[in-house]
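Every protein chain of the complex appears in place save one, which is left out.
Right, chain A next:
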Amino acid sequence: MSLPLMTGARRRVRRLALAGVGVTLVTSACSAPGPGTTTSSVPSGNVSTALPTEKTTVALYLESNFAGQMTPLTEAFTRKYPNITFSVKSDEFANLLQNAQKVMASPEAPDIVRYPQVAAAAKNGLLTNLDPYAKAYGWDTWPSTLLDQMTVNTKGVRGSGPLYGLGIGYGSTGVYYNKTLAKRIGMTQPPKTIDEFESLMAKAKKQGIQPIMQSGKDAGLAFPYQALQNQFGNTDELKKWLYNEPGATFDLPSSLKAAEVLRKWARAEYLPSDVNAIDYPTMMGRFAKGEGLFMFNGDWEASNLQKNTKGNTGFFLVPGTSASAPHYAMAAPSSFVIPKNAKHADVAAFFLNWVHTAPEARRLVVETTGSSPGGPSGLALPKAGSELQRQTLAGAQEVASENGAVDFVANATAGILAGALSPGLQELATGRMSPRDFVDSVQEAYESELGR
């Protein structure tokens, strides 16, 4: 029964096998993997803003959790332009991240792809340069704070260069609170400073109420962490880091201070004792059940929470260090790109333009995503359905008007969340890593991933 690994009679076969490996190595070593060069995406200039008259099917590749949100939009579009129909493929978010670049590289690439890592795909030459469309449709006159996140220059740095994506829903974040628990601790209005916020949590803790419900298992701690980081200044430097500018560093006073405050909160048991075992669905369930006064999250959950807590949830923007400080919030478009290999790029661009400008589409975006529809600043914001949605939308607008939108730190590089932020915050929250070491470890992982 011993494994036939080294029996003498098979030596010849083994030698043959080794020769086989050798041959394979030699033959495959002749050429490097991948293409010889990446072709940079030069805009052709000939773009059409007219829809074709023949029957056309636009292929979409979406995130499965949010594929349903797209249906009302595509249906409304087909009602208006009956010769344009849509075919949808979707993947769970993590799978989408893994597969999207390969899917876009194939000759059968879809026409519109939900893809958050715009810089990586643009650098690999996989995306259509949208500048000609931006000029033709006037996207270049829209407020730039959110579109900036989807511009990428030739070095793969975001924040400048051609536009490569548009958002369907421009999400923003803040703090949800449980109205019943807030009343019990005497919170009559949202806190105006971080100090006030902290004293509310102390009150809650004293009364046996869980101050914060957050998911540490799948990187949910990045929400309160960056919420603090944004308020402590250095947001311009942080944006440089987020956009991968050469020489940018995470080692900022604000990064360190946020880590210190988060650790203080963990020590004071403002975070759940089993925070590292809580995943996102568990967090949502426990908060909705009344476990937790506050939860750091985004406007995409507004309609969910309104329904599941029967109107018992309120929302406020993360307060600053002083009552007069401008508001900063993590905010990012749910970005959609047009692959370079797309067969119907013109139709895709027409559709994205329609989503941003047609009143019906804007209403549907607000209804289904809960987020701002973006688009020209002159257009009126559609009326949101629920009270909670009105609060989150008003918050997002306030942030936009104060120029306080900052992309998620998790979007800095593809691997930073799983590789450094998530494990680091888990160790920080349990006192296993010092704030200094946390900041250093994030920067180290960032440099290693970007090959700096």
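Structural remarks
Heads up, the rule we're going with is that a residue touches a chain if its C-beta (ideal position, glycine included) is under 8 Å from a C-beta of that chain, and two chains touch if they have at least 3 such contacts; residues count from 1.
Quick note on the criterion: contacts and distances are computed from a predicted model.
The chain absent from the displayed complex carries the UniProt protein name "Sugar ABC transporter permease", chosen from "(2Fe-2S)-binding protein", "Peptidoglycan-associated lipoprotein", "Ring-1,2-phenylacetyl-CoA epoxidase subunit PaaD" or "Sugar ABC transporter permease". Shown as candidates are A:Thr313, A:Ser422 or A:Gln443; the residue that touches the absent chain is A:Ser422.
Set against the missing chain, the residues A:Asn153, A:Thr193 or A:Thr430 yield one that touches it, A:Thr430. Note on the undisplayed chain: of the listed residues A:Leu73, A:Ala109 or A:Leu126, the one touching it is A:Leu126.
By the touch rule set out above, chain A reaches the unshown chain at residues 1-3, 5-6, 17, 20-21, 24-25, 28-29, 32-38, 94, 97-98, 101-102, 105, 120, 123-126, 216-218, 273-278, 413-415, 417-419, 422-424, 426-427, 430, 432-433, 448-449, 451.
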